[in-house]
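Only one protein chain is missing; all other protein chains are in place.
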């Protein structure tokens, strides 16, 4: 079978490294080009030594440029691992050239321009394209090959929406009084020279940040509201913990039913056949260590009869299921590859 | 001035090591004896090499035994760093011999035998002594030299009660709908050979545990209820994160007032003059790294106008302000030493 | 193509987990059985949650027993991830039943019974089988499908022998005055409940151990002596560092030639075409982070004109190239699979 030819633009960050690692050994695709503004002309493995056994010295970053990339006729699909605000201009050119675009940035995650402005403090860079963008969690949303612009969920939202959307759709839990605490590994802050992300500042450190309106909150509330059919406002508190990878999320919400039976019934309905969701028995907790390096999300729920609350917990690898792995999973489904191709 | 002669019993755990480290260089006390069942006869520094510059080879663990210790006439005060259930028998003998006892275990933290049974799954080991025990957070409770049996708060409770008790006493926050997420470093699990606490299992791991009724919940609810003057039930969710030390606590509770002014007013009233409590400006987050190795608790609050919730955060070193440091701070106050003697 | 049916015995340690992870997604093999004394009857993913997306709940540990395993007709190859001394008895039975055995223990690494006794402090458990055992570093030794008993190198030896054997064979470096410092991640100590391997004891700790005669020294000296054609004695100093994985090795040895040209010429002759060895330019250092999770070894050399020494450095993932990955690589070559099958 002819391989799908794909490119990665903005490949110099942590999500970009993971994309290259996964795509470089994917049985159904050929990674035809990777682009970077800062690393143009440099061998990939010089900047990313982890990939030395996957790529040769000849495989180099090419120039990041929307127009140039749009003219690369033999590339059918581009992954955008770019900052929000920047991704949109690439998407525009690539879409115009008939390419499929899988965007890992926030540019097409939100349906509302106002919400984008409110949370990202800037006018949306491509309002006309907003309708084209499809927000996809592959286990929860339909994907078709005719989709041309995919918005991949953020890392925190993946850990939160995967357990909650099914429950919201089935009206099995309260739509108010929801409190979400998430702890992220340091790679979530990106690959950059910043004292805040230095080893000696993060080691032995646990702290909260981004209160009260982290950008991902916009996406969380929009998707929960769609799922529930009513406006949902949640308390979302992101934190940092000294790990390289992983997000652990703890969700407390007033229960509608006693016990966890209803929750598990719904989760099993949605996820029993899904390869990358593991529904753990009540009382068994997810753990970021055990999803690290995988495209899996693990979820679990406990009911507290004293408080009448449900306590839902989940764990994902922020760079894989929370970013690059999920993007590849979406591609796999769009193009009829095995859902887990390149992801085991 | 003649130094106070003190002893530590059960000195082989992490809290015991910290006690010895602090007391070994305390200007007003002489650490006259340390006891351990398992390490009897062994030089302290052989088991605890960190203390090599504080103690000589001659300083050895003596036998842990209530009767023997009660007869050590020249020791006026004993710290008990023993498991719950075991501490009580030592307390009984030592009190009978007229000693002052500062207990770091859970045996005298609760006022109710039923609650003890419910949370510790065992009959209370010394119901008759319960009334003697005084639960002391030194910034919030009166201490007098006539107290003979002090119950030191647990590590999680310290991080939770210090920000909350003043607000409860002043009825400034809701008494219901409280959600508390705490993340602890691994030393909280104790010094033991257990695969669950091994490096390769905890490194890169974030997870929840002890749901829904961690033992410390009993103490948290009892103290909050006393402070508020009404029964308080909270959702408390402990977690583990890969640090050696530290607890980071995030408390979400429905606000009674808009904004944080009232909260800060109360905190300043209680804490402005307190050496070991730092009230951070709203928006500035505590961080376990910055309390590590100190007897300080840092607290802060944010008001979220979208959810009408207060988000209170705190950080402590679980082994110091959450255990040994606080115990020494109590001793300092009881005996008229400087509050920070040995604790800087 | 019909898949090769393989089993793993002693699958409950870290090497066993890695073997199952690799074999569970290997395109050419079927992992037909995994055995464990302590975990018999338990689902694999209950003990090893990382593998939840690879195995179903039905895949359970079966009994570890040489005779039983020998009778499993449909399994052609067994990996032994057992302690030294124990592996030999399994090897005997399995070989008698005509199986191929790839042994990760030390039982068949040494050619000399005396050396085994000296370093392992026990009589060799199966002297008659010693001649059958072939010690294989796949890039340096010939493998044939007729081999029935393979001894996989230890983790430290892999990091040391891969850069040194080519140089010894070509007599390009001194055979005396060799000093080897290696630092290992904590997983090298095995998966066990031991205070020495607990998080709080290993975190922030760097130390040496096993001086002066670590067991792996026996294998290092034997193989270097074979390569050089003369008896070689080296100074080998193992250390621990707070990482989960990885070995970093620094070798200092008197140079025979000025500069590194000769070293690189030889390395390129041996390794230029090898997928899992990356010869880095002089001055560029290997790093355990960049081999973590891979089957690669990275090596480099610097010549110091002041001391006339060569400084050779290498990095491997102790659990993969240093154990399970190398074992699978050997199988791949024996059975004509792609050398990197299952290993990318």
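As written, the chain order gives the labels A, B and C, with residue 1 at the start of each chain.
In this text, a residue touches a chain if its C-beta (ideal position, glycine included) is under 8 Å from a C-beta of that chain, and two chains touch if they have at least 3 such contacts.
Everything numeric in this text was worked out from a predicted model, so none of it was measured.
The missing chain, though absent from the view, touches A, B, C when the full complex is examined.
Only one of the listed residues, C:193, C:302 or C:341, touches the absent chain: C:302. The residue touching the chain not shown here, chosen from A:16, A:138 or A:242, is A:242. The hidden chain makes contact, of the residues B:78, B:236 or B:290, with B:290.
Considering C:177, C:259 or C:338, the position touching the chain not shown turns out to be C:177 (whole complex). Taking the whole complex into account, chain A touches the unshown chain at residues 14, 186-187, 191-195, 197-204, 242-244. Chain B residues in contact with the hidden partner, per the touch definition given at the top, are 25, 49-50, 52-54, 275-276, 278, 287, 289-296, 298, 340, 344. Chain C residues in contact with the hidden partner, per the touch definition given at the top, are 177, 179, 181, 183, 185, 201, 203-209, 211-213, 233-235, 237, 239, 241-246, 248, 250, 252, 283, 285-289, 292, 302-304, 306-307, 309, 311, 313, 315.
We adopt the following convention: only the chains that are shown with their structure count from here on.
In the CA-based superposition of chain A onto chain C, the rotation angle is 180 degrees, rounded to steps of 5.
Seen from the Cα centre of chain C, the chain whose own Cα centre is farthest off is B.
Look at where the CA atoms of chain A average out and do the same for chain B: the two points lie 40 Å apart. With centres defined as mean CA coordinates, chain C is found 46 Å away from chain B.
Counting partners per residue, chain C has no residue that reaches two or more other chains.
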